[in-house]
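Everything below concerns the one structure shown next.
Of the protein chains in this complex, one is absent; all others appear in place.
Order of writing sets the chain letters: A and B. Residues in each chain are counted from 1.
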Amino acid sequence: MFAYLIASGISTGALYAMVAIGLVLVYRSTGHINFSHGELFMFGGFIAYTFFVILGMPYFVSLAVAVIGGFLLGVLCDRTVYRPLIKAPALTMVLATVGFSFLIKGVARFFWGAREGGDYVAFPAAVDPAPIPIGGIMVFPQQLLVLGGAFFFVVVFTIFFRRTRWGKMMQATAENATAAFLSGIRVERVYTMTWGTGACIASAAAVLMAPLTLLSPDVGFNLLLRAFAATVLGGLGSMPGAIIGGFLVGIIESLAGGYLHTGLQEVSAFIIIIVVLVFRPSGLFGIHKLRET
Amino acid sequence: MRRLFSRRNVVAAGLVFFAVLPFVANPYVIFIGNLALMYILLSVGLNMLLGYAGQLAFAHAALFGVGAYTTGLLKLELDLHYGLALVAGVGLATVTGLAVAMPALRLRGLYLALATVAFAQATLWVFTHWNSVTYGGAGFRVPPLDFEPFTPRPDIGVYALTYVIVLASVPLGWNLLRSRVGRAWVAIRESEVAAESLGIDITRYKAIAYVVSAMYAGTAGGLFAGMLGIVTPESFDLFQVIVHFCMVIVGGLGSIWGGVIGAVGLVGLQEVLRAFRHLQEIAFGGLILFTVLVIPGGAVSLLKRYLPGWKEPLRRTEHDE
Partner (left out) sequence: MKLSQLTATVGAAALAATWISIAAAPARAETGVTDDTIKIGALGVLTGPNAKFGDTIYNGVEAVYRQANAAGGIHGRMIEYVREDDRCQAAEAVGAVKKLIHQHQVFMIHGGACSNASLAAKPEIVAVGVPWVITASTASSLTDPVHPRIFTTMLAGWMESYAQVQYAIDQGMKRIAIVAQHDNWGRSRYDPLIEAFKRQGIEPVADEEIAPDPSDGTPQALRLQAAQADAVILILFPKAAAVVLRDTYKIGYRPFLIGGSTVGDVGVFASNVGIPGAADKLHAVSTIGYTADDPAMAEWKAKVEAAFPNDTFNIYHMFGIASGQFVVEALRRAGRDLTRESVSQAMTDLSVQTDPYAGPITCTPTNHQCHNTAAWFGLVDGVTNRVGVTAVTR
C-alpha cells in the first residue's frame, strides 16, 4: 500500500510541480501571482485536444502546438493584463488576472464545453493505456510520461537559466529589474518571455495529465490551489523549492488519503498552506526574505 | 443640472427609492432590492479592509458564511428569535474575523492573499463535511421568519430590517473612516514603516480592520440566511469572494460610496447578465478587466471627476487610481 501511495503521490506531485514552476517563474520576475495560471493550463490542454482528437494529428505534434499556443496565451496575458497595470497595487493585479481567468474559461466552455454531451472531454492516452508492472507495483505508462515530462522540463529550464542569454536576462531581471534595465536589458521583453514561458510549461503539463483524468474547463482552479500549496511549501519564489514542494504536496495528499481518511485528500493542500504561512512563512527552502508588496 | 446629481441628491434619491420599493414592486424586484441592500453592507465592510487598510484578504466569503450558518442554525435548532440569532451570527463572525486576524497580522501582500485563500477553502470544506452541525453539502432550511405584528410578509420584513441596518451602518462606517481609525488605516496602507514611525500601533489598527469588516460580513450573512430561507455551502465559495471584490473595484476601492455603488450596480448587472446565457463568464471576466484597465478608480472616480459634491476624505491619491 505504501509503495502505491508514494508512487501515485509522485505522479500527481510531478503535475503540481510543473504547474508551480510557471507560477514561480512569473512571481520571481514580476512579484505578482498569476491567478489565471490554472486556466492557462486548462486552455493548453484543450488546444492539444483540438489537434489530437478533433483533427487527428499525432500526439507530439499536438503537444508542440499546445506548448506554442500556451506561450502565445501567456504573451497575451502579459500584454493585456500585466503591462498596462505594471505599477498598479497587488490587489488590482490579482483582480485583473482573475478577470482574465474567467474570460478564457468562458471561451473554453464556449468552444469545447458542450462536446460529448457533458462538460468534460476524454483525452486518449498517448501511450498504451494498460498498466505495467514496475518494482512490484502497477503503474500507467502515462504516469511515467508525466514524470518524464516533469524531469525533462526541469532539466531544460536549468540549462535555459544557466546557459542561455535569455535565461540569464530573466535571472537578472528577477533579481533587480532596475539594474537589469540600466545594464541594457530590455526588461519588458523579458517580462513577455516570462509570462509566455510560464504558460507553456503549464500547457505541457495539461497535455501530459489530460489522459489520466478527464479534461474540463473547470480543472484549472484546483490545480492552481495545489500549485499555491507547492510554492508556499517550497518558499515563495524558490524554483527548486516549488518543484520539491509540488512532489511533497502530492505525496502528503496521497498518504493522508490512504492512511487517515480519504476526505482529507482534498483539504490537505489548504492545511499545508495555512500551517506553513503561520509557522514558517519562508517555506522549507525559503531563500528570499519576506517581500513587501 | 450637474448639481442635480450631487452626492447628497443621489443618496437621498437612493434612500427614497429603496424605501418606496417594497410598496410598489413585485416580489421579484423586492428580492433583488433586498440583495442589493445586503451586498451594500458586505461591500462597505470589505472596502474598509481592502481599500482603506490595504489588506489583500480572501476570507470575506467565509466570514459571510459563518454569519449565515450561525444565524440559520440557531433559528433552526434552538428556535431562537431571528433578531437574537442574527446578533449571535454577527458575534461569531466577528470572533472568527479576529481569529483570522491573529496569524494574518504577520503576513503581508501575496502571502496574506494565499493564506486567506486557503482559509476560505478550508472553511468551505468544514461547511460541507461537518455533517452533525452544518448538515453537510445539502445545507439546511431556515424556518420561516415571523415579522408579526409589523407585516405578515416575511420578505418585506427582512427587507425592512436590511434597510434599517444599512441606514445605520453606512453612516457608522463613514464616521469611523473620518476618525483616528480611518486615518491610521490609510497610513498603514500607504506605508507600514511610515505609519509605525508616526506612532501608529499597526497590529492594533489592522486587527480593528479585520474585526469591523467581519462584523459587516457577519451581519450580511445573517440577513442572507433570513432572506433565502436556506443555507448551503456553495453560497460561500471563492467565486463569491471574487464577486465581492468586483463590487469594491467596480464601485471604487477606498471609497465608502464606491462600495455602495458597486454593490447596487453589480447586483443589477448580474440580473442583466442572465440574458447573456453562455457568454456570462466571458462578460463577467471582461467587465473586471475593463474596469481595472480603463477606470481603475471605479465608478466613483468618474463621479468625482465630472460631478461636484462627490469628494471624500481619505480618498486614494491620484497615482493609485
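The rule we apply is simple: contacts are C-beta pairs under 8 Å (C-beta built on N, C-alpha and C of every residue); 3 or more make two chains touch, one makes a residue touch a chain.
Everything quoted here is computed from the prediction, not taken from an experiment.
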Partners of the unshown chain among those that are drawn: A, B
Contact partner of the left-out chain, one of B:G83, B:G137, B:P171 or B:P308: B:G137
Contact with the hidden chain (one of B:S213, B:S235, B:S255 or B:S301): B:S235
Residue, one of A:Y59, A:Y120, A:F181 or A:F285, that touches the chain absent here: A:Y120
Given B:L35, B:I200 or B:L287, the one touching the chain that is not displayed: B:L35
Interface residues of chain B (partner: the chain not displayed): 3-4, 9-10, 12-14, 16-17, 20-21, 24-29, 31-32, 35, 128-129, 136-139, 141, 144, 224, 227-235, 271, 274, 277-278, 280-281
Contact footprint on chain A, counting only the chain that is left out: 1, 4-5, 7-9, 11-12, 15, 109, 113-120, 122, 124-125, 129-131, 137-140, 209, 211-214, 216-219, 222-223, 250, 253-254, 257-258, 261-263, 265-266
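Here, only the chains that are shown with their structure count from here on.
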Whole-Å gap between the CA centroids of chain A and chain B: 32
Interfacial residue positions of chain B with respect to chain A in the complex: 50, 54, 56, 103, 106-111, 113-115, 117-119, 121-122, 125, 129, 192, 238, 242, 245-246, 249, 253, 278-289, 292-293, 296, 319-320
Partner chain B, residues of chain A touching it in the complex: 27, 32-33, 80-81, 84-85, 87-92, 94-96, 98-107, 109-110, 221, 225, 228-229, 232, 236, 263, 266-267, 269-271, 273-274, 277-278, 281, 290-293
